[in-house]
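Yeah, one chain of the complex is gone here, protein chain that is, but the others are all in their spots.
Moving on, here comes chain A:
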Amino acid sequence: MTTVSELQRRGGTPTDQGGGGGDDRARIEIHGLTKRYLTPKGETFTAIRDVSLTVEPGEFCAIVGPTGCGKSTTLAQVSGLEHPSAGSVTVGGNIVEGITNGVSYMFQADALFPWKTVLNNVLIGPVLLGTPRKEATKLAMDWLRRVGLAGFEDRYPHQLSGGMRKRVAMAAALINNPRILLMDEPFGALDVQTKAIMQNELLQLWEGLRPSVLFITHDLDEAVALADKVVIMTSSPGSIKNVFNIDLPRPRGDVQQIRHEKRFLELQGQIWSSLKDEVDRAYKQTAGVSA
């Protein structure tokens, strides 16, 4: 396992890459976004209703909300994988219609190709963009070194631990230097220690590249420790309830340390009181359905 200080020593500062920080093309504006799905029975189900949200270029925005409130649906509209039923998503001033350029996605289940080696998993991004294989390999090797996986390039995903697989997914998501990074509970399935390590490494890499981040999580501590802005969503159909600005100084340093700071606890308490009602209501909804 590599630690943050090791990563720092390796020097994660990109030179030839633009990143999202301060770049207007990395601004995400969501306007009155509504998404309805057709169930197989022919009924409509409203997943999110009238969601409006702006993520500034280079901003780290966390979305927290009860289970099934449409957090993932929101991300799918931003990436362009799905089309909104009403409202719009604008990235860098352009309305999202097809797949948005310069976006990377990280899922809870590590979406790695089990049949590709670690190296080939990472270099798929540049290859799909048409980068010659030789250059892509060089880039991928560099990224594997940055996430502390040098020497593992010929392994297959099943030969790695959960944390290592996450690093591969992180390298694969960041190698194209995305303007926008969409993360759907990326560390949800990890154990507590590994989770903390990965959070630190994510912050480290993010500070180097500065893409705009939309980060979905259930974990309020995680949201406050990582983000500039925490958005609370209501229970289904999801809409925005509150937005909290997190004024903890950057760089944040160790996420496990920051949890004990006074300001952190204050913010965490405020946000929790807002989130608690929604969680209760969502629980009652699901309990009501199953009863």
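Here, a contact is a pair of C-beta atoms (placed from the backbone, for glycine too) under 8 Å apart; a residue touches a chain by one contact, two chains touch by 3 or more; residues count from 1.
To be clear about the criterion, contacts and distances are computed from a predicted model.
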Protein name as given in UniProt for the chain not displayed, "Potassium-transporting ATPase potassium-binding subunit", "Sarcosine oxidase subunit gamma", "ABC transporter permease" or "Anti-sigma factor antagonist": "ABC transporter permease"
Residue among A:57, A:70 or A:125 touching the omitted chain: A:125
Of A:41, A:158 or A:262, the one touching the omitted chain in the full complex: A:158
Just the residue numbers, please: which parts of chain A touch the chain that's not shown? 76, 79-81, 99-101, 103-105, 107, 109, 111, 113-117, 124-125, 128-129, 156, 158-159, 176, 182
